[in-house]
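Shown here: the complex without one of its protein chains, the others still in place.
Entry: chain A
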Amino acid sequence: MTLSILIWLPLVVAVFGAILGAKVAPKLAVLGSLAALGIAISFVVRFESGQDTLQFVTNESWISELGISYKLGVDGLNVVLLLLTTFLFALATIFANLREWDRPGLFYFHLGLAQTAVLGAFCAQDLILFVAFFDLMLIPFYFLTGIWGCGDREQRVRGTQKLVIYTLVGSLLMLVAAVATGVLASQQHDTDLTFALSALQELPLSEGSQQWIFLCFAAAFLVKMPAFPLHGWLPDGYKAMPLPALAVFSGVLSKVAAYGFLRIVLPVFPDASVHFQELLLLIALASILYGSAMAFSAQNVRLVVAYSSVAQMGFITLGIFALNEDGAQGALLQMVNHGLVTVPLFFIVALLASRAGGSEELKDMGGIAFRAPVLATLFLIVSLATLAMPGSANFAGEFLILLGVFDAKPAFAFFAALGVALAAVYMLRAFIRSMHNRVNPSADSREITFRDLGVLVPSVVVIVALALYPQFGLSKSEATTKAAVAQVQAKTGQLTAETSSQASEEHTP
């Protein structure tokens, strides 16, 4: 079974759904997403850990005159992310099934299109193909927010506007940068034009070209994550997006950006990555602290989760730009962990709102735990995982990230560690103010229904399972991350991971 089937299946199902109409579309979408999950599992099972080469490769010439190919492949960087994507989309599709949508055929079509775009971006091994899928991701969310979004029309328009303007600017910068990469590489090395990532790695650009191209890519990825200070679209954008779409947007799409750093930026622009290491670490640190402060003072539960994502994505960026194996492994594990907590969190936002008369404001909640001990317990487990309590896989990820940064730039590790404590403050605050204290007269303490458990329980089970065995993710990606950071590590003068501890003492770049 090839990767193409996995990638295009959601779109095909979505098209059928749109054609067959409102009655069939929701159920068909669920079946499609479960089928995609099954295929992804089969890839993970057949995946051979311990190799740093691409597996299940598809390589067709696409636009041969421009050296663009339809090249797909799986390695340690994306194998678990494929599983994550299909799992979260399945959850989100079931989540969406719990309520009625206007014009459901079209709604599920966009959800399927989004999944195809994300899977494509994760599998793409050609720069232009990646950019194409990356830009394709935006289209369904434009419609999902604009048509099925939350709030009144004005709010939706504002949210959509900001989202599209921001990400479109980022996308265009990236498109320019991608084209320039291929063109300049062929010019500087006097070869045929090619955009295959494996080839581009062998054709390093001059340092000057690397730097401006790096900045273009970084801008696109940081907007998508989002990172401070490029998160201006986040409050309005997140508020306007319908929750099932938001769950995958925050859970998966932000990971495509972080993944882009590991897949493209570090291997293809190693000099620039080293050059801008401290800038990116600084942005990551600012995201952690600023996101935490905002999550701590936000009055709306959805925004608490939204800003906590800014902080968590900050940790992931921090790990990537530690530019060593520990940091990269931690970042990759954390991408999975963050995805796994985001979907249940946004689902819980929906459950809380339905118990607080439709309001997502903390002031309208309180004391909900009383008749809802199961909901309270599940929320608590997800909250503790989000704040990376030791014992969760999130902690294993943050531990590796901080360790990587500690070896590279210790001062950043110390300041980032503050973010760990702050996460405890904002997550528990949201939990206590919604579930505990006295019953708010406007809130209704109602136990979670059996149907809703169908979304929440699988995600909590996976969170707990990964907490018991984070090695599942780590062992799959180890060989590839080692290779992915090898080049930048060589540039920073760090040796391999085994001796990096001794080496970093002498090298203070």
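By definition in this document, a contact is a pair of C-beta atoms (placed from the backbone, for glycine too) under 8 Å apart; a residue touches a chain by one contact, two chains touch by 3 or more; residues count from 1.
The rule is simple: contacts and distances are computed from a predicted model.
Colleague: Tell me the UniProt protein name of the chain this structure doesn't show, selecting from "Glutamyl-tRNA(Gln) amidotransferase subunit A", "Acyl-CoA dehydrogenase", "NADH-quinone oxidoreductase subunit L" or "3-isopropylmalate dehydratase".
Modeller: Options "Glutamyl-tRNA(Gln) amidotransferase subunit A", "Acyl-CoA dehydrogenase", "NADH-quinone oxidoreductase subunit L" or "3-isopropylmalate dehydratase" narrow down to "NADH-quinone oxidoreductase subunit L" for the missing chain.
Colleague: Among A:271, A:326 or A:452, single out the residue that touches the unshown chain.
Modeller: In the full complex, the listed residue that touches the missing chain is A:326.
Colleague: So one chain is hidden, and I want to know which residue out of A:21, A:208, A:229 or A:357 touches that hidden chain in the complete assembly.
Modeller: A:229
Colleague: Using the definition of touch stated at the top, determine which of A:160, A:254 or A:342 touches the missing chain.
Modeller: Answering carefully, the residue with contact to the hidden chain is A:160.
Colleague: Just one of A:425, A:457 or A:483 touches the chain that is missing; which is it?
Modeller: Considering all chains, including the one not shown, the answer is A:425.
Colleague: Which chain A residues would touch the chain omitted from the figure, given the whole complex?
Modeller: Where chain A meets the chain not shown: residues 66, 157, 160-162, 164-166, 168-169, 172, 175-176, 179-180, 182-183, 186-187, 193, 229-233, 235, 290, 293-294, 296-298, 324-326, 329, 367, 369-370, 373, 377, 384, 387, 389-391, 395-396, 399-400, 402-404, 406-407, 413-414, 417-418, 420-421, 424-425, 428-429, 432, 435-439, 469-471, 474-475, 478, 497-498, 500-501.
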